[in-house]
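Pasting in a structure now, in structure tokens, and then I'll have a few things to ask.
The other protein chains are all here in position, but one chain of the complex has been omitted.
Each chain gets a letter, A and B, in the order it is written, and its residues are counted from 1.
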Amino acid sequence: METILIYISLLGSLTFAISGALKAINKKFDPFGILIIGFVTAVGGGTIRDILITDKTVFWLTETTHLYFIIGGVILAIIFRNKLNKFNKSLTIFDAVGLGLFTITGVQIGLENDLHYINCIILGTVTGSFGGVLRDVLVNETPVIFKKEIYATISIVGGAIYLILLKLEVQNPILQIVPIVLIIIARLVILKFKITLPQINYKKK
Amino acid sequence: METILIYISLLGSLTFAISGALKAINKKFDPFGILIIGFVTAVGGGTIRDILITDKTVFWLTETTHLYFIIGGVILAIIFRNKLNKFNKSLTIFDAVGLGLFTITGVQIGLENDLHYINCIILGTVTGSFGGVLRDVLVNETPVIFKKEIYATISIVGGAIYLILLKLEVQNPILQIVPIVLIIIARLVILKFKITLPQINYKKK
Partner (left out) sequence: METILIYISLLGSLTFAISGALKAINKKFDPFGILIIGFVTAVGGGTIRDILITDKTVFWLTETTHLYFIIGGVILAIIFRNKLNKFNKSLTIFDAVGLGLFTITGVQIGLENDLHYINCIILGTVTGSFGGVLRDVLVNETPVIFKKEIYATISIVGGAIYLILLKLEVQNPILQIVPIVLIIIARLVILKFKITLPQINYKKK
């Protein structure tokens, strides 16, 4: 089980790197810029999480496997940049898988550090969504997750479901699989039907 | 005294959260985006401060009271978004109170960590002003404190006054109250009379 989770995590890094690299290619960045944006998209959320937790070493500084997958993802994105539109659907699926897994990883790391439930959910959301926020800040756009897509909201709900299952003493692997699968399904359904949160507008007079 | 300071700190978080949320509403963010911007505005400065100090845990990760006030502030901002223009004056006062208190908190934490006076003032400025900087970066604007308003300069001067009083062996609570009150008054006077720092222009030939 543990091993499967690591593989999925690496796949999540790979696909986040691809999505970041494609965005940088669209912005006409040079190859190094593409690599950096892919890297930041893939590790940004987990890096902010690890920095917030004082005693935790940043995860990609003590191992290199994630780095190889990120570099691989960026190279794939550059080589297949013209074809990747066709694969858009499969990319979306990997991205949703990454969101699901990264969210639950963040919540679990919060629990390991004896944090309050609310803070665990915040860490899950940061891990799942803030790579994309950093990506958008670096390419000088308003982060897309704040405006057009339901994304982080899924992290919040998914993290809460994990904590509820934990309280109900649901055991592994169901405890991990259920919220991850729910996050993935929710994300894909929302993209399929273009569901957005209602905007908060000022009253017109 | 200590308890009063905590209450004011929570009020500062509340009003920073309201000001962040109102900005996000203006930018047509969705509800989650509004929550995030409110959150970042309220805790951003203190978070950067705590990350810079290696041994210090990020303050909102080990307690939840600030979080409740922030969520409350965001909900208030959403509900009363049409009326809050009328309350603009009271908001400004709370924001100035937050600036005063957060600045002195930052300076004190610097002293507790045996930092040099200059670094204490930097930490005070970061605590008081950088929540707003992060807010502006995330909504993709040039941070307002660098351009249009005297804001961080007040933090610098207020922090210096605190350190001077400390050297003069002024005791609490006067030691804390005087610079906090001076920061609040300075900020309100500057807003009232729309005082700005002189711009540094290139010589025209």
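Here, contacts are C-beta pairs under 8 Å (C-beta built on N, C-alpha and C of every residue); 3 or more make two chains touch, one makes a residue touch a chain.
Everything numeric in this text was worked out from a predicted model, so none of it was measured.
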item	value
Which of A:55, A:114 or A:169 contacts the chain that the document leaves out	A:55
Chain not shown: contacting residue from A:76, A:139 or A:188	A:139
Subunit A residues touching the omitted chain (full complex)	24-25, 27-34, 36-37, 47, 51, 54-58, 60-64, 67, 78, 81-82, 137-140
Where the missing chain touches subunit B, by residue	51-54, 115-116, 118-119, 133, 137, 140-143, 145-147, 150, 152-153, 156, 196-203
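Here is the rule we use: only the chains that are shown with their structure count from here on.
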item	value
Rotation in the CA alignment of subunit A with subunit B, degrees, nearest 5	120
